[in-house]
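Got a structure for you, questions after.
One chain of protein is taken out of this complex; the other chains stay put.
Then we have chain A:
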Amino acid sequence: MASVTLDRINKVFGNTHIIKDVDLAIGAGEFVVFVGPSGCGKSTLLRLIAGLESISDGELTIGDQVVNELPPRERGVGMVFQSYALYPHMTVYENMAFGLKLAKTAKETVHERVMSTARILQLGELLERKPKALSGGQRQRVAMGRAMAREPRILLFDEPLSNLDASLRVQMRNEIARLHKRLGSTMIYVTHDQVEAMTLADKIVVLNGGRVEQVGTPQELYQRPATRFVAGFIGSPTMNFLPARLLGADAEGCRVDAAGLAELALPQDASGHAQGDGLTLGIRPEHLRLTAAQGSEGFEIVNVEYLGNEVYVYLEPKQGDTLLIQRSEAPSPWSIGQRVALDPDPEHVHLFDADDRALPAKAARAAA
């Protein structure tokens, strides 16, 4: 178990600046998830920590040791790869023992370590099998076992569940969460799947274009996204965005006018912005209420998706071509072709300025 500190980490490949000034503190025993769209640099960041790529600039500290120049084996990290990276010609036992044998570890210790790891991951029955005789989930467990058997200070996971089917992914997600509770070791986990990030993480790091967009607990990221990118990335179905205009700011908050909505009084502090400034209003699908609209008022329902426990209602937007989504519990009274007005809950409305930064809510209401 060890803490990890990234201090203004940069990575440049040729002319491409992949990682830009990343600062991050990861506490000992924390489960941190790097999440972001593909190409955001999350895997590169993990590989920098592992030592598979060299750091162009900045300082990486593991425990109280600067490890920039250390090869992977001296950093005390274990890594689980997306493709499992098992040695295809070795049995499960050999796969797990291979990395241990070199460290001049006594034979009995190697055996003990492998057996205890196998017990934790329930691999006992599979020890004599070759990887190709295992299912995807089993391979994944072996890959984790191999990384754990060396008892590294930090466990790194590079999209470990991407190659599994949906139901197995849920199951393995649970196993990883329970493993973290049980081992208490520092884990850094990379995924592009925001559900994995939300369910596993103590702390989520949202990356975009090589920069950290926001760091926080899953609750913080969901309830108080710092940028429009985070707001759109976290949560499924994704948050609705509407163009809006600032009408005025006061001590209570501000008033905005959004396309197709009635004038709204919101708790956000807009004191830094002038009247008439363009803003973006964001609201999650579950925080929209629909009411029947008259004539050509409001929005037209273009699709209704029934998912059993809930219903998604899709609305034709006033501007742009991204459909608005409303989520409610089933059954829903709405059907395609009806016109509805939106009634957002001001408590749950987010405002983003022209730079896509979120406007902070006034303190008294922010706690809600």
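To be clear about the criterion, a residue touches a chain if its C-beta (ideal position, glycine included) is under 8 Å from a C-beta of that chain, and two chains touch if they have at least 3 such contacts; residues count from 1.
The definition used in the following text is that contacts and distances are computed from a predicted model.
Hidden from the displayed complex is a chain whose UniProt protein name, among "Sugar ABC transporter permease", "Outer membrane receptor protein involved in Fe transport", "Response regulator" or "NADH-quinone oxidoreductase subunit E", is "Sugar ABC transporter permease".
In the complete complex, the residue from A:89, A:119, A:178 or A:289 that touches the missing chain is A:89. Taking the complete complex into account, A:146 is the one of A:113, A:146 or A:350 that touches the chain left out. The omitted chain makes contact with just one of the residues A:8, A:73 or A:357: A:73. The chain not displayed touches chain A at residues 50-52, 71-74, 77-79, 81-89, 98-99, 102-103, 130, 132-133, 146-147, 150.
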